[in-house]
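Got a structure for you, questions after.
FYI, not all chains are in this one, though none of them got moved.
Labels for the chains are A and B, by order of writing; each one numbers its residues from 1.
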Amino acid sequence: MDEAMPPSGVERSSRIEDLPGGIRAAIEAILVVADRPVTDEQVAAVLDRPTALVHSVLVDLQREYDGYTGLGLQSTEPPAPRGFELRNIAGGWRIFSRTQFASVVADFVLDGQSARLSQAALETLAVIAYRQPVSRARVSAIRGVNVDSVVRTLLQRGLVVEMETDPETGAVLYGTTTLFLERLGLGSVTELPRIAPHLPGLESLGEYDETTY
Amino acid sequence: MATIAPTAEKTVFEVRLTNFSGPFDLLLNLISRRELDITEIALAEVTDEFIAHIRRIQAAEGEWKLDEASEFLVVAATLLDLKAARLLPAGAVEDEEDIALLEARDLLFARLLQYRAFKEMARHLAERFEMEDARHPRNAPLEPQFSRLLPELLWKHSPEEFAALAAKILSPRQEKPAKVSIEHLHAPPVSVRDQAVVLQNLLLARGPLSFRQLTEDADSRLLLVVRFLALLDLFRDGAISFEQAAPLSELVVRWSAGELSRPADRLTGDVEGGGIPEDGARRSVPGRIQRNGLEVARYG
C-alpha cells in the first residue's frame, strides 16, 4: 500500500485502472462469476488494492444497481434500478435477482423443471458417484459436454456436495451426499454395486486423466 | 506461427527442433525460413537442410522411435529423389523414373499444402480457445428462495440400475475388438518378386505358356497387373522370351534362363493394392516411390 509494494503489484496496479471501466468493472467481473459470496478482503487481495477503496466501490455499485445515478438533483430521469441487486450478507457480496421480479424469475426457474432428474443429471451423478472426489472438468471430459449447470442442479437437489479442493489444480472436487445414499437405500458408498469388472482397462485410464489435466 | 522469425542463436533453434510435430511441420518451417513459395520452389533446395535437421534431432534425442523415424525418412527419401533428379543432365528426362519423380513431387506438394491448411485452422482454434478461456459465464447457484420452490424429487432407480447406467457411461463407446484387424489399412500386398517366382515355377513345370494361361488363376485386377509387371522384369533380365506367331495372335512366354538362376530374387519392391489406380492410368505407385527413395537414401 505504500513504498514497500512489490514491483509486480505496481505493474498490475497501473493496469487495472487503465482498462476500460477501470477498477469498477474489474470488481463487477469478479462478482458476476463468483459462485459464492465474496468479501471485501478477497476482492482487495485479488486486485491488490486497499480494502477501503474496494469497499467504497462495492457500496457505490450497490447504489448504482438500486437506481441512484450519482448525478443527484441535476438528473431529470427517474432512478431506474437494474434487474439485479448487490447484497451484502454476513460480510460477503453477491449478485441476486431483484426481489420485485421474484414471480417472473420463479416462472423462469420452474419452467421445464420436473420432479425427475434429467438423463443428463443422472449420468453426471453416476460419474460423480463412481469417481468421487472428482472435478467438474473431469466429469465434462468423460461425458463430452459441459456439466456446470447440471452439477449445480445436483447441488441444489442435495445429491452431491463440494468435498474438497484439489491441492494441485485448485479445482473443487465433488462427491455424493447422505441424501443420495438414502435415495438408493444404501448405507455407504462402498455398498454401490461394483462396476469395475465390466470396465477393462479403465483403472489405467484414470492415470491418464491425472497426467493430462 | 505464421511467420517464423529467423533464429538468432543456434542453440535456441536446436531446442525448438524437438518441437516439430512431424515431417511436414519441419518442411514447412524450412520453406518459410527461406521465404520460398511452397507452390514454386523446387523442394530439392531444402533437402540438405531437412536431412541435416533430422540428423540433429536424432543426435539430440538419442534414439528414434521406429514409426516416428520412418515418417521423417519417407519425406527425406522423396526429397532426395527430387534432388538427385535435378543433378542429372537435363537431357535424361522423360523416362518412366522421371515421371514417377514428378508425380512424387506433386503428391508431396499437395500433401504439404493440405497440411498447411490444417495447421492454419489449428492456429485459429488455438486463438478461439484462448479467447473463450478469458471469459467466464455467470454460474451462480440458484438463489435459496427459488430452490425451495423446486418440486420434490422423484427417484425410482435401484442401486443395480444406477450401476448399469454408470457402467455404460464410464465404458469406452465401443467394445474393443479382441483382435485388431489391419486388413483395412492395406490391401493384401502383392509382390512383384513373389509373382515372378510363381511365373518361374509355372513355366519350368509346364513349359511355354500363353499370357492368358499364366494369369488364368488371377482373381483380382491387382494380381493381373503385378503378373504383367513381373513378366516385364523377367524379360528385362533375360530370363524369359516372348514368341508371337502373327500380329495380335496369342503371346507365348518361354523360360530361357537356366533352372538354377533365380532372377526373381533380384527384383525388389512390393506393390500395394491401393496404389493401382482403378482407371488403369499410369501413375506412380507408392511402393515404387519408396523403393527409389530408399535406394537413393542409402547412397545419400
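The definition used in the following text is that a residue touches a chain if its C-beta (ideal position, glycine included) is under 8 Å from a C-beta of that chain, and two chains touch if they have at least 3 such contacts.
For clarity, every value in this text was computed on a predicted model and none was experimentally measured.
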item	value
Formula of the whole complex, where the shown chains each stand for all their copies	A x2, B x1
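The rule we apply is simple: only the chains that are shown with their structure count from here on.
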item	value
Distance from the mean Cα position of chain B to that of chain A, given in whole angstrom	49
Chain A to chain B touching residues, read off their complex	32-36, 94-97, 102, 105-106, 109-110, 113-117, 122-123, 126-127, 129-131, 142-143, 148-149, 152, 155-157, 183-186, 191-195, 198-200, 202
Chain A contact footprint on chain B (complex, rising order)	136-143, 145-147, 149-155, 157-160, 162-163, 165-167, 169-171, 176
